[in-house]
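One chain of protein is taken out of this complex; the other chains stay put.
For clarity, chains are labelled A, B and C in written order, and residue numbers in each chain start from 1.
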Amino acid sequence: MPIRILITGGTFDKQYDEIHARLVFRESHVGEMLRLGRCHAEVHLRTIMMIDSLDMTDADREAVVQNCRQCDETKILITHGTDTMVETARALAGAGGVEGKTVVLTGAMIPYAFGSSDGMFNLGSALSFVQVLPPGVYVAMNGRCFAWNDVRKNRQTGVFEAVSE
Amino acid sequence: MPIRILITGGTFDKQYDEIHARLVFRESHVGEMLRLGRCHAEVHLRTIMMIDSLDMTDADREAVVQNCRQCDETKILITHGTDTMVETARALAGAGGVEGKTVVLTGAMIPYAFGSSDGMFNLGSALSFVQVLPPGVYVAMNGRCFAWNDVRKNRQTGVFEAVSE
Amino acid sequence: MPIRILITGGTFDKQYDEIHARLVFRESHVGEMLRLGRCHAEVHLRTIMMIDSLDMTDADREAVVQNCRQCDETKILITHGTDTMVETARALAGAGGVEGKTVVLTGAMIPYAFGSSDGMFNLGSALSFVQVLPPGVYVAMNGRCFAWNDVRKNRQTGVFEAVSE
Partner (left out) sequence: MPIRILITGGTFDKQYDEIHARLVFRESHVGEMLRLGRCHAEVHLRTIMMIDSLDMTDADREAVVQNCRQCDETKILITHGTDTMVETARALAGAGGVEGKTVVLTGAMIPYAFGSSDGMFNLGSALSFVQVLPPGVYVAMNGRCFAWNDVRKNRQTGVFEAVSE
């Protein structure tokens, strides 16, 4: 059962521009991460955008929804910035045409390119949750999986938690 | 729902002894890996042994079974060398007293201490599968999850595959 | 013959603030880098400031000069941001009281904390040049050593080159 991976950027894919000494987006690292993870699940990658999720507009979010709606796969993993991940999850849950699919959003607090990353861990986690969870929209962060309507990012700690906890 | 993590060693935990220029086991890296992965799932770690799985005896394997049988948790993740992981999975499936529990074995091809590891990816993967799969014994490797009686390690490629494929 | 290491910050010591998703300075990594490099040269570390060299004021630069003037050691290594390293070298060369000492400035294009760094290489290089070069002020970058008055940073490539080349 193939898995569609939709890439939107986020901390996951930030890297360091050594000439200008700042953080930038270039190519996605997700393909390389799957290779290093020795992933042999069947995945189809598509990069939709490569942005900080704080810069994600309604039109961008609609593009994510459209991609989920139109793809053939019923298992979808989305890499996403953590700041507005929950907002995109809500947009997906409210959109028509995604009901029968399992959609899992994940991200990272540390860019993969900066070494001691949580990205590899989260990617392995999200890819596993998406294979076994029933249809619905979920956020997979910190080794846990949350329903789209019971999750928030704690801005002080950077940790995702259930609203109901 | 707390998860029991049983550590047995394996490539996961191998490190380099710079004085004697050889691979050795010392302390487990699993706790540090969970910290770097920003894991906030509730886990209870126990190191049972710290060995290469090629050196695992019947008595060692029985110790693994005993730990699964006696622990309070019904979700169990075992870090294990890849060479005899399937054999230990079989021992667990055949043992009495583990039936109601979800047991997931995982490992790595590259030691965590050597950098570009598949260990972080596999740990995130196994920790996620164990949370959602029904009772049974599984092997989680290469981004996939296999039933204990439908998996083998391909010795040429180092990749786990379904026997039925 | 002990070596004084004066730390001023620069890319060398930048790290990633995962809560605010930006580059920051905290503690210096130079001590840890020397430990990982298995350095057994006798060194005395002092952190003077922890800033981006673009933010270095005349007063900051004077503080660097004062530290070089007053320390007992005649071998001095300065870690420094690359953007104004040459300017600080010039200030040192023009200041009274540093004439009898060998001063080597070095830096990095990639923060040590981001992995595939040039910092370890440059630190090993600068620490070696400072031990054997005669009194004077030098810039050690890119595996080369330049006199303070024959060096510039190429802004397009990020590489240091001799003005006379």
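We take it that a residue touches a chain if its C-beta (ideal position, glycine included) is under 8 Å from a C-beta of that chain, and two chains touch if they have at least 3 such contacts.
All of these numbers come straight from a predicted model, not from anything done at the bench.
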| item | value |
| --- | --- |
| Omitted chain's touching partners, listed by label | B, C |
| Among B:Ala63, B:Ala95 or B:Ala113, the residue in touch with the chain that has been omitted | B:Ala113 |
| Given C:Arg69, C:Arg90 or C:Arg144, the one touching the chain that is not displayed | C:Arg144 |
| Contacting the left-out chain in the complete assembly, out of C:Leu23, C:Val64 or C:Met109 | C:Met109 |
| Absent chain, residues of subunit B that touch it | 11, 14, 16, 18-19, 21-23, 52, 83, 109-111, 113-115, 155-158 |
| Touching residues on subunit C - with respect to the absent chain | 33-34, 36-41, 109, 116-118, 120-129, 131-133, 140-145, 158-161 |
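Please note the rule applied: only the chains that are shown with their structure count from here on.
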| item | value |
| --- | --- |
| Chain contact graph, described as a line, ring, star, complete graph or other shape | line |
| Same vs different contact residues, subunit A with subunit C, by half of numbers used | same |
| Centre-to-centre distance between subunit B and subunit A (centres being mean Cα positions), rounded to whole Å | 26 |
| Whole-Å gap separating subunit B and subunit C, where each centre is the average of the chain's CA atoms | 45 |
| Whole-Å gap between the CA centroids of subunit A and subunit C | 40 |
| For subunit A, residues contacting two or more additional chains | 109, 158 |
